[in-house]
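Have a look at this one before I ask anything.
The full complex has more chains than appear here; those shown keep their coordinates.
For clarity, chains are labelled A and B in written order, and residue numbers in each chain start from 1.
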Amino acid sequence: MTLSVAIYGASGYTGAELIRLLTVHPDVKITALSAESNAGKAMADVFPQFAAYDLPRLTTIADLDLAPVDVLFCALPHGTTQTSLKAALETRPDLKVVDLSADFRLSDPAMYQHWYGHAHQAEALQTEAVYGLTEIHREAIAGARLVGNPGCYTTTALLPLIPLVGAGVIDTDNIVVDAKSGVTGAGRAAKVATLFSEVAEGFHAYSVGNHRHTAELDQELSLAAGVSVAPTFTPHLIPINRAIYATIYVTGDPEAIHATLAERYASEYFVNVLPFGEVPQSRHVRGSNFTRLGVVADRRPGRAIVISTLDNLVKGASGQAVQNMNVMCGLDETTGLKQLALFP
Amino acid sequence: MTLSVAIYGASGYTGAELIRLLTVHPDVKITALSAESNAGKAMADVFPQFAAYDLPRLTTIADLDLAPVDVLFCALPHGTTQTSLKAALETRPDLKVVDLSADFRLSDPAMYQHWYGHAHQAEALQTEAVYGLTEIHREAIAGARLVGNPGCYTTTALLPLIPLVGAGVIDTDNIVVDAKSGVTGAGRAAKVATLFSEVAEGFHAYSVGNHRHTAELDQELSLAAGVSVAPTFTPHLIPINRAIYATIYVTGDPEAIHATLAERYASEYFVNVLPFGEVPQSRHVRGSNFTRLGVVADRRPGRAIVISTLDNLVKGASGQAVQNMNVMCGLDETTGLKQLALFP
């Protein structure tokens, strides 16, 4: 069986990364690509690395024929996503859809309204959508028509924290997530703040105290804990292209924390828990779909440092999207995703 | 008056940075430079950027004549420092010395023994030495013969934390210092771990849970607080040359925290407290002797994020050493140190 796959918003970084991954996926054929402002161009005009591979020409969404499509990835910016997907699913109710925007991550319409300042334009779909953190919601994803793929920061923080709050081995009132991201997370829009000369040779935090992504964190942690959880979360910008690196400070017994994670992920291919006391590095997941987790005891008794790292464009976006597609379509979950990190 | 200045250990990064700063200091003449393994060479053979400036040739310490020297900077590695300085001060008891190693930072001989695994070789000097955090111990520095220049991580963390624990506006039991450093902090020794290909395009924490620098943190914070303080401290490596960036999580009223720092540093030239809610960037202190501090309210009431950044080779090492020399010699503290950051 070969799946016919279309991508809405192919000319951004997550769209390009989907193509990079899907071109080596044995069960997929990319049959349609949309990109509003680049419609009519070849994908290789926008990302020259695709010149050697035969891809469909970019079209508008309006011109993209969904009829032969089995799976639709949506990598559109926030806002246009909800109306585009509503239309797509009205046309083709049997489509399988993985959405990479933030539009279908929050399950509560009131919460969506709170963070985004307006009512959701496809509320029935919002309610239907499954949160696509594969290792956590695998069964629901397997039966889903629409998956809201998690954000890169949240995937990094939730993979270690959900089992820990679920098992009750950490204090849910004192969680600090100090997170660092590579620059590709900011996308391909031309902005002064992400020019090379503004980013290179420096480091800084941003959106300190109240980042929009905390809504996702709170939703999933509260669900797992059974009580309301609201960690402190600070994002920073690392002058590299790819990575999320989260240093998480928790209260609890370090060895119990490690044991909880080691057991929870023992049979998960893409989540690797290091031996107790070892510290992961982002370069060892670069370009791959792996997450690496480490647990270290703090010198203060009863405190631990949990570290989680992944590639923001792979496990933090397009790789997990492909992983979800595999689950939704009954394929082996690792199909097309076994490449190891590009290091050095 | 022109001060005659000598440097022990001129061929490392902090030695070179001392020379960069001292060549534009109007009241200093560099009269002697030691570098054991490079003795006999010109400084420009080791650091070509000094070719345009007339500097004394490198010698061994044994061959360096201290007779005409007013101020000695010591940038030797840990271990050789204590015996070398003991000898120097026996020869010239009236020398003024600023030591950039870790040898004279801990005032308690027992604590030194604990962290370094052996008794101090110059215990009388250890007791005599003043901890050179200029803004905090200025008066003692003015009268000191021997100053132990603080580490780069500790300077970054102590400048905000000392006033806060001193004023009692934060909980001393729940301080988390998530610190990030540029690579020059690792020095010029050839090691696989700091090769370009091992560091570029990635990010990682190291010495998690129990870094040696915490001894300095504990000493100074406990002194300021009047109770024992032992923060959690995690260092990370940023793939850039220069910076320390500390994101500090504290419990307390954010506005009181900001007010405490703004008032404490209102008249300090080198410590700039940003308006409440603003976040500093390391690039804006690069190459300069400034520290920039920001305070932001966390979304959790009663929690704040305090951010502190400086250039590890300037305010974190050689710049503060020159600042201390200025204080010890009765010069205006900012002499030779007014250059603004090199950005972009």
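Note that a residue touches a chain if its C-beta (ideal position, glycine included) is under 8 Å from a C-beta of that chain, and two chains touch if they have at least 3 such contacts.
Keep in mind that what you see is a predicted model, and the values were worked out from it rather than measured.
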item	value
Full count of same-sequence chains in the assembly - 2 placed in this view	4
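As a convention for this text, only the chains that are shown with their structure count from here on.
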item	value
Between chain A and chain B, centroid-to-centroid distance (C-alpha), Å	40
Complex interface listing, chain B residues touching chain A	174, 176, 178, 180, 197-198, 200-206, 208-210, 214, 230, 232, 234, 236, 238-243, 245, 247, 249, 277, 279-284, 286, 294, 296-300, 303, 305, 307, 309, 343-344
